[in-house]
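What you see is the complex with one protein chain gone and the rest in place.
Showing chain A:
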């Protein structure tokens, strides 16, 4: 993992004051970062929880449907379970892509400005 950031030096960064934090929190730039994070992470969280609960409920109350054979001994239940694996992998990949493209640059800009002692 050569791409990881190098370990931080032991010396303390300058920690901004509460006023500076409040100012940044209310800034348009930070608002943009917060929106970009929340509008991605929150709906997606609701989405995968609903998708998982659907699977749990179908397993419980739709036994006949889940038992339908697709091919050989592979039935809907097994395919549905494997689909949960697949969507988990996909969501993880999608979030990582979103974070490094949309969130990291904004976060890094704010961080370096605040720690730089502006």
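The rule is short, and it goes like this: a residue touches a chain if its C-beta (ideal position, glycine included) is under 8 Å from a C-beta of that chain, and two chains touch if they have at least 3 such contacts; residues count from 1.
What we mean here is this: contacts and distances are computed from a predicted model.
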The complex's invisible chain, by UniProt name, from "Cation acetate symporter", "ABC transporter permease", "Phosphoribosylformylglycinamidine synthase subunit PurQ" or "Spore maturation protein": "Cation acetate symporter"
Where the unshown chain meets chain A, residue by residue: 1, 4-8, 13, 15-16, 18-19, 21-22, 24-26, 30, 33-34, 37-38, 41, 44-45, 48-49, 52-53, 55-57, 59-61, 63, 66-67, 71-75, 77-78, 81, 84-85, 88-89, 91-93, 95-96, 99-100, 104, 107-108, 110-111, 114-115
